[in-house]
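Only one protein chain is missing from this complex, and each of the others stays in its spot.
Chains: A, B, C, D and E, in written order; residue numbering restarts at 1 for each.
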Amino acid sequence: MPMVRIELLPGRTREQKARAAREITDAIVRTLGAKPEATQIVFAEVARSDWATAGKLADES
Amino acid sequence: MPMVRIELLPGRTREQKARAAREITDAIVRTLGAKPEATQIVFAEVARSDWATAGKLADES
Amino acid sequence: MPMVRIELLPGRTREQKARAAREITDAIVRTLGAKPEATQIVFAEVARSDWATAGKLADES
Amino acid sequence: MPMVRIELLPGRTREQKARAAREITDAIVRTLGAKPEATQIVFAEVARSDWATAGKLADES
Amino acid sequence: MPMVRIELLPGRTREQKARAAREITDAIVRTLGAKPEATQIVFAEVARSDWATAGKLADES
Partner (left out) sequence: MPMVRIELLPGRTREQKARAAREITDAIVRTLGAKPEATQIVFAEVARSDWATAGKLADES
């Protein structure tokens, strides 16, 4: 029953996400012994103006 | 102080969410003894292209 | 595929959580048209010393 | 490595979020001894029609 | 209604969290115009053996 949530900056194509979903699921099945059909992944895009590191939004120059 | 977060696929109407909020809150108050005014629910829609099961995005045929 | 996460203070019995899981799932199926077997609920207990409202931890007198 | 996630209603300007990111990071560094560059903050806006308190969506009159 | 969730490594005292809750709430009220009593903060400690950066758990030497 692993439930995976991935927050990332926008800009990836649907094909990149499809590959990521496939390969992350494979890694989880291989290393954690999960069943593929019980493994779910959610991608949550976060705009650069909504993500800060060291107190600075990612769209600040 | 229950805080509830519901990730779901898009496509529900506002009226459906309003009913869901009402009935889920009722269930929480009834079964967990929470106060209604302390019970919060957040709906987070996840696009089919952002949700994978068994390594396959939900919009793949 | 609704995925539900419930953060709550400790102190509920297993039986209360079992009833809550049942009734919340029923409410979701009834109001949002989800399939029961696709509806998952996770309870996450948060200690009173880890939950603040208005800047005050819940265990402060 | 604090990772902060803030769910809030829409309506804040980018400048407000920039200031919030700065001041919250300062507070975390000051009180928890975190390194600024290891402190990340994500803002997640939740529409009023997706946030319920006491079983009522925030856009209900 | 800001809801804040802070994932951090263990090791902070209750007093540090109490100060953090107070100062983060102040920062949110000041910069985002939130009401204090509607601002909630949850601390979630993550063990070093459960947090990886660059593919390496935080307790690896």
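The working rule: a residue touches a chain if its C-beta (ideal position, glycine included) is under 8 Å from a C-beta of that chain, and two chains touch if they have at least 3 such contacts.
Treat the numbers as computed from the prediction; the structure is a model and nothing was measured.
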Chain not shown, touching residues in subunit E = 7, 44, 46, 49-57, 60
Given the full complex, what residues of subunit A touch the hidden partner chain?
-> 1-9, 12, 16-17, 19-20, 23-24, 26-28, 30-34, 51, 53, 58
Residues of subunit C in contact with the chain not shown = 14, 17-18, 21-26, 36-37, 39-45
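Convention: only the chains that are shown with their structure count from here on.
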Using the touch rule from the top, work out which pair, B-E or A-B, shares more C-beta pairs.
-> A-B
When the centre of a chain is set as the mean of its C-alpha atoms, what distance in Å lies between subunit A and subunit C?
-> 24
Please set out, as single numbers or ranges, the residues of subunit E touching at least two other chains.
-> 1, 3, 17, 23-24, 26, 40, 42
